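Scroll down for the structure; my scribbles are underneath it.
Excluded from the complex is one protein chain; the other protein chains are retained at their positions.
Let's turn to chain A:
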Amino acid sequence: MEWIEVYIHEVTKRLPEKQRNDIALELKSSILDALPENYTLDDEKAVLADLGDPAEIAKNYRDAPSYLIGPDYYDLFMTTVKMILQLAIGFAIAYIVFEGVVTYLDSNQDWTYIFTVFGKGIWTVLSTAIQVVFWVAFVFIIMERTGVAPYEIAGTGAKWTPDDLKNITVIPKKKGITKVDIFAAFLWTAIWGSIYFFALDIVGIYTQNNQETGLTLLTPIFNQEFLLSFWPLVLIVLLCELTLTVYKWVKRQWTKSLATINTVYQLLYTIVFLLIILQPNLFHSDLINELSQIFNTTAANISSILDTIIGVSIAVTIISAVYASYDGFKKSKIKNDTLL
């Protein structure tokens, strides 16, 4: 008798409490039915062997699926995880680069600091990946249990027909946006953002000194305090740039809406750039003096050279903004190749 009780307990302990009593009673009655009269321990064992592993029978009794994410959701789960992983890791890397550059410039780290950043980067990417997989899985497990069918959440919700094949297109190379483009864009934002916000004071004219430290700052180029007073505008530009990059990432190709957004961004960027660069006290007050000493010429000369540089930068910025906007629209007009 004890053997049977232990066996039944092994089964029911794996089941929801509500069902335990009833299943225990039924199992016991079935087991006793299978036993001969005046049975021995060996008989009991034989019957139990026939019933098999308690875990197996408990699994058969359970109504809930014995998997976390079933075949219906698997594909969707994998696509979602991949997509979000890329985004999250991209952001993690951008953040690490940003933070690394800032810390490097802020405190007098030597070049081996790159290893610290690298190590931290690996750790951050790993923990980001774990977080992403966990949370996406969490959502899917809930969906699996609440029974939302995948096609109900998949965009159109319509059933597949052969005509859908006509919508399958290949993005032509010229129209597409590669991951390298995206990465470069994030990196660029991270670099200029960190220099602007944290390191304007060390962008400057350096001179070789005789000590081992190498370089001495003669004068910063820009008037940091003044430039930083524009920070809300610059922050807006930075956020727009990030948004644009994320949008590119999602679209993976130039479309009319992307080209429009791109144009708006280029316009905004150019306006802010002009607004800042045309200010009279853009440069550090020592700059002209130091430069005229270095090049052995008058302050007036240096100032006119600086004016020329400003003029050229303005021209280059405007031309490149116009070209980038135009290029976006041009690329967006390239037709996708259909396969049918």
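Please note the rule applied: a contact is a pair of C-beta atoms (placed from the backbone, for glycine too) under 8 Å apart; a residue touches a chain by one contact, two chains touch by 3 or more; residues count from 1.
Note that contacts and distances are computed from a predicted model.
Missing chain, UniProt protein name: "PadR family transcriptional regulator", from among "PadR family transcriptional regulator", "Tol-Pal system protein TolB", "Phosphopantetheine-binding protein" or "Phenylalanine--tRNA ligase beta subunit".
Taking the complete complex into account, A:Asp33 is the one of A:Glu17, A:Asp33, A:Asp110 or A:Asp163 that touches the chain left out.
By the touch definition given at the top, chain A reaches the unshown chain through residues 23, 25-27, 29-30, 32-34, 50-53, 56-57, 60-61, 63.
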